[in-house]
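First the structure, in the form of structure tokens, and then the observations on it.
Removed from the display is one protein chain of the complex; every other protein chain stays in position.
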Amino acid sequence: MTTFGIYAVGAALLLTIGIRGALRRKHLLRRILALNIIGGGAFLFLVLLGYRESGEAGPDPVPQALVLTGIVVAVSISSFAIVIARRLNARTGRTELPEEGLD
Amino acid sequence: MSPRDLATVLLLLLAAFFFVAGVLGIVRFPDTLTRLHAVTKADNVGLGLVVFALLFQADSFLAGAKLVLIWILVLIASATSCYLIAGASLLDGDEESG
Amino acid sequence: MTLEMLFDMALVGAVVVAAAYAINAPVLIAGVFVYIVFGVLLSLVWVRLGAPDLAIAEAAIGAGITGAIVLDAARQMGMERRRNPRLRRWPGWLSWAATAAVGVIFAGVFLTVSEGRGDLPQRVQAELPRVGVENEVTAVLLSYRGYDTWFEVGVLLVAALGVLALRAPGESPARRFRWDPPAVADGAADMLVPGGILMAGYLLWQGSRGPGGAFQAGAVLAAIAVLLTLLGRPPIARVSDRARDALLVVGFADFLLVGLVAVTLGGALFEYPPAWAAPMILVIESAVAVSVAVTLSLLFAAGGAAGDASEGGVP
Amino acid sequence: MVAAILLPMGAACVAILVRGYAARIALVTALLTAAVSVVTAIAVVRNGPLEYAMGGWRAPLGITLRVDGLSSLMLLLSASVAVPVFVYAAAHYARARSDERQGADFWPLALLLWGGLNGVFLSGDVFNQYVAVELTSLAAVALVTLGEGDAALSAALRYLLSTFAASMFYLLGVGHLYAVAGTLDIPSLAGTLEAEAASYSAAALITVALLFKSALFPLHFWLPRAHSAAPSQVSALLSSLVVTSAAYLFLRLWTTVFVSVAVPVVGQIIGGLGACAIVWGSLQALRQQRLKVMIAYSTVAQMGYLFLVVPLVTSALSTPGGGALWGETAWSGGVYHAIAHALAKAALFLSAGVIVGAIGTDKIVGISGIARQLPVATYAFGIASMSLIGLPPSGGFVAKWMLLTAAFKSGQWWWAIAIAAGGLLTAGYVFLVLGQGLSQASSDRDVELKSTSKAIEYSAFALAVAALALGVRVAEPLALLRVGLPIEMP
Partner (left out) sequence: MSQLFLGVALLLVLLLVGGLARVLQGPTPHDRLLAAQLFGTTAIAILLLLAESSGAAGVLDVALVLSLLAMVSVVAFISCSRGRGAPE
């Protein structure tokens, strides 16, 4: 197994854990964490694309730049989501989204 | 092995010992305050030893200065954090909820 | 099996274990702490994979801002000890089988991917002299794909506007933590504030040559602002609403203006003439860093809502 | 053409700084941007597809903006929806003093949303599309939170979480594309995708992400709540433009980048989901008791039609001569439907906004007799409904007719059933509303109608007329669409 392989499996595991968590957890905060972990897996995969096993050529900067953009997008979305979730919680006491029916 | 390298090796091994002790302490010690004690040892001494070990290898003044700066910053953070945690922990009387 | 690989395996293992615990820890607050550790571990991964720019960003955002945001949210939204409820749509074995299948498919696909194809990295390097910066990541972010980055700053702006729109009439978006922080904490913060500002300046300046840049600098500044907010002295409360709006928008607007200046100099939008590229990029980066800092600290400061349900209910 | 992005974005910056003048700035910007869109369309018709290398860096190093007939039509669409919606919003916020602060928040977000949409339509780079889509999605969510009460908050949050998941999948898919092709530029990607695991994975991830964002059944769960809980002017933008932009990306990528990995079975599955969306969405719309929820469910149904294009076009691509026989018809029918639906849906939401604003409830039973009191809004509702059902001579009719023709010519008659059933069901739910509205005013409304303004009513009417006009003047839009057809039909 190469270094690439080790991290590739890690990325796959993060995605799987995140997807499972996002589908099975109802608590809003946990759901947001799960989505961020999906993001972590996606970022890891992208950074890995730029990784060079041999030291001659430096890593590819393009995927790194994409990931930096992705991190900023993810931070914006998740902190906005937390702000909305806290408003909702403050007004209704909910920690979960209502299940069925239009509220 | 040059004397510098030897010093690095010895200091690193000592640092590793302190980190092991710190983690063992936090996992095995019975209550918050004793655990706090264990953590401060690892924080301050363990990292300090790592910094000293690496200072022997530092090839520029800037790198060495950064290492020392990192240690000082961690010392500040650690002292403050432990003070806050200890205070909060005493106030709450170690209750189990949140 | 070399030592490098053992280290990589241990690191990946730690990241995966942290991720699993963050979501599945029985106690919410434990999961949140593990999530913060997860962020720190990810920045170690970025270092291992030769991406220090990302590592700095992850460290600053994870340790400084996201950490505070999720802890604050967890405090409000319950630190319950009861097992957290889960959706049970499918029987256990089926959901595990599906999970395993997803994992195997992802891993299988990822392993077929070889190291990058195409000659883009070479091109990035070849044109570097015309860009005016030496750090390749900064070059991609601000020159080759500067248009993307402009949109990305727009995304942050939208998040800030969204948070501002949520506030109740007359409510200030910045709240105060009312407590008496021990003098030690205030003292430490007083030392960290100039340190943080210096650090941000260093990252901003450094960004054209080595790892660093506008986002990293902005995130460090924001983290310092968060620290001050937590100690009951929110910097955002010091500026008027108008000034705050101006600071929020300055990154996006300045980016566009510099892009338009490039047009008046005879280029395409965002096409900086080589002679002027370095200062132009620095102007953009400084403005973006300010906006990033204000936006991120606003995203934290605006978290607590008026009429907070758990107000006073939690020790 | 770049101005179509820069104008709204720049105006948003100004609108944030001088919130008091935001409405005026937005209206002027809207007119200017509309003019730019028209100029761009004329240039495309005259000179063919245009390109613009951002930062002076050509692809693959930089990002290239591209505008062909399809992009140019989409620009025109966003302008023709945004202008009336902005007029409506300006009139609304000028009258409703209580909403003053909401207005100050609405304008910058709406302008950024528009800029982001135009960014999506013009982008020629998969990662740039990602960032533009995120900008629009986040702006859309922020606009939903302007709605009233807890319902708007929870709807916005559900929308945000869905779009977050979609965003991460999309990014991962982009990563796969970069892995297999080493570029992010769409034309360069188009030729290079080989049949390997990562290519399929890229297609699957991006498809799922875009189906989420365009709310195709069964990933539509967030839409009815979000679009009904938002203020009407926001619902109009969201239901007509935002979901359409995701569907646009889907069609754009499937007809360029993913052509080489397109499998007929997948086409049939997506078509099947589209058919389910039509039936399920329409049935749900029929059941609703609240006007805006009904219109929102109707969006779920109408998005289904767009995805019927997929099986028809993929089958045309694999059949020699199929392109000439039905591929192009299906393609134009789908795009035409997207445009007709967007105009009609915006008209419906705006007229619903007029009605709800006047009577103070959005219960369908409450609107009886409204036709006499608000004739213009009711007409607007009726005309838009005609297009939605697909009655001649509306734009909806032309679109459905083209889709039906393509379905029969390709021998895939089963899609015709879905199209016809959708039309009937649509007729069912809109007549429920119109019947109620045209009925004699019952005595139970003793509340006086809140006054409304001409600008508000006529902005809805203008949109409805535009949807109708699309059925009368067919040749021009179709000619524009044919410029730089993204797919080469065999």
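Letters are used for the chains, namely A, B, C and D, taken in the order the chains are written, and counting of residues starts over at 1 for each.
In this text, contacts are C-beta pairs under 8 Å (C-beta built on N, C-alpha and C of every residue); 3 or more make two chains touch, one makes a residue touch a chain.
The structure displayed is predicted, hence computed values, not measured ones.
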Omitted chain: which shown chains does it touch?
B, C
Return the single residue from C:I23, C:A185, C:A214 or C:A246 that touches the missing chain.
C:A185
Missing-partner contacts on chain C, residue numbers
3-4, 6-7, 10-11, 13-14, 17-18, 21, 25-27, 29-30, 33-34, 36-37, 40-41, 43-44, 47-48, 50, 52-53, 55-56, 59-60, 63-64, 67-68, 71-72, 75, 79, 171-172, 174-179, 181, 185, 188, 192, 195-196, 199, 203, 206, 210-212, 216, 220, 223, 226-227, 230-232, 237, 303-306, 308, 311-312, 314-315
Would you write out the residues of chain B that touch the absent chain, in ascending order?
5, 8-9, 12, 15-16, 19-20, 22-23, 26-27, 32, 35-36, 39, 42-43, 46-47, 50-51, 54, 57, 63, 66-67, 69-71, 73-74, 76-78, 80-82, 84-85, 88-89, 92, 94-96, 98
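One rule holds in what follows: only the chains that are shown with their structure count from here on.
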So, what's the distance in Å between the C-alpha centres of chain B and chain A?
31
Set of chain B residues in contact with two or more other chains:
none
Specify, in ascending order, the residues of chain A that touch 2 or more different other chains.
15, 28, 41, 45, 49, 62-63, 69, 73, 76-78, 80, 84-85, 87, 91-92
Touching chain C in the complex, chain B uses residues 73, 76-77, 79-80, 83-84, 87, 92, 95-98
Residue positions on chain A within touch of chain D in the complex are 15, 22, 28, 31-32, 35, 38-39, 41-42, 45-46, 49, 62-63, 66, 69-70, 73-74, 76-78, 80-81, 84-85, 87-88, 91-92, 94, 97-98, 102-103
What part of chain D is in contact with chain A in the complex they form?
127, 131, 134, 138, 141-142, 145, 150-151, 153-158, 160-161, 163-165, 167-169, 171-172, 174-175, 178-179, 224-225, 228, 290, 293
